[in-house]
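Notes follow once the structure below has been shown.
Complex shown without one protein chain; remaining protein chains in place.
Then we have subunit A:
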Amino acid sequence: MDPLKALRAIYPPSRLLTREAELVPYESDALTAYRARPLAVVLPETEEEVVRTVRLCRELGLPFVARGSGTSLSGGSLPVEGGVVIALNRMNRILRLDPVRRIAVVEPGVVNLEVSKAAFPYGLYYAPDPSSQPVSTIGGNLAFNSGGAHCLRYGMTANHVLGAKVVLATGEVVHLGGEGLEGVGPDLLGLFVGSEGLLGIALQVTLRLLPRPERYHTLLAAYETLEGAGEAVSRVIGAGLLPGAMEIMDRLAIEAAEAAVGAGYPQAEALLIVELEGEAPEVEAEARLLEEVIAQSGAYEVRVARTEEERQRIWKGRKAAFSAVGRLSPDYLVQDGVVPRSRLGEALREIQRLSQAYGLRVANVFHAGDGNLHPLVLYDGKKPGELERAEALAGEILRLCIRLGGSVTGEHGVGMEKRAYLAEMFSPQDLEAMERVRLEVDPGRLANRGKVFPGG
């Protein structure tokens, strides 16, 4: 059967893209170093259309990739050459929001931030907040087990997804999890979350909503060295505090953020943002403790947000940092390695050394409380050999993270980009077990082929 003809039986022409000009925007995700031309992009509006498409792909042996907003930084939503892209942005309805049960049931194409907006009138919010929150979708977040600044205290997406209706790569539709925090039986949803679109496509997702904290206390501290900021993080933890967020930016990232959004940050080698949150009396008491800890940590300038506007200003620079780095360099690679928190200083020194050795600038913005580094490797793709050098440098950083006992990805996923490094983190037996599960669910390796596993 002609695949395009079969797709035409499911989709009207306006929702079946096949012309070159229509396909170009879908040829890559936010990791633009990779591109591939799909056979077609389909824009389903109903679950049934997605299920029919998956079944059709299975019948025809046609590879397919689910796509949310395409903000993956690891090539996770890169199309398979000649395959089908199932773009879910139009399935963007919040189906139910139940303030008593504190859940939201949403379609996969709902943008992350929209959930918190809808929950706002009830005093609730959706905790996982990747910096791509205004754009990225719940489906993409679920597939990548996405994170953000609040993971230490609240965990990753996996901790906030309670249930999902899923079409497996075989075409079977299953319900995983439920509507409550507690269940019985194996946590199958826990396995599905973070499987990077290799096991199937989420059609409907049940999210857990949290009450908005009564009070925030947001502090910005400037340090003369990156290590100084890193040590302050250890002191905060050592004092028994559990902030909602602890973020560090280095000089290059600060400069980029300033140039982009003018957050009014102080000049510094490193900035630390610490945010406490919770019940007002508790936050007030914790703030006094935090103040003492920071005073002893060698910070030469400390600012505390007195108003919500000041708080938003502090976060604005941090949240814009990735895209702002685009102003300093035509291209950059975002890395996402994790190290044990106590090895942060060592990791940052080594990254500095590698940066010099490779002759490429590296900006650092990271979730310090989690040991989750985001070195941004700056390069110019027009200069011959620079991309390769940037990739080699990025690879060395990933190896460093593995060597220090960490992980090659904290939140951006393995995708296309880190396939080779997965084999350095896990043994062949570990990977084989994952591959066996995948093959039971998808014998033809049709779903997001070429991602995650070293062999493709």
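By definition in this document, contacts are C-beta pairs under 8 Å (C-beta built on N, C-alpha and C of every residue); 3 or more make two chains touch, one makes a residue touch a chain; residues count from 1.
Rule of thumb we're sticking to: contacts and distances are computed from a predicted model.
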| field | Chain not displayed: protein name in its UniProt record ("Electron transfer flavoprotein subunit alpha", "PadR family transcriptional regulator", "2-hydroxy-acid oxidase" or "Ferredoxin reductase") | value | "2-hydroxy-acid oxidase"
| field | Hidden-chain contact residue, picked from the options A:I10, A:L387 or A:V441 | value | A:V441
| task | Touching the absent chain in the whole complex: find that residue among A:L4, A:L95 or A:A285. | result | A:A285
| remark: Answer key for A:V339, A:L378, A:M416 or A:A447 versus the chain not shown reads A:V339
| Missing-chain contacts mapped onto subunit A | 100-102, 123, 144-147, 151-156, 158-159, 166, 168, 170, 172, 174-176, 178-188, 190-195, 199, 211, 213-214, 234, 237-238, 240-242, 278-279, 281-282, 284-286, 288-289, 338-342, 367, 370-372, 405-414, 418, 422, 425-427, 429-434, 436-441, 452
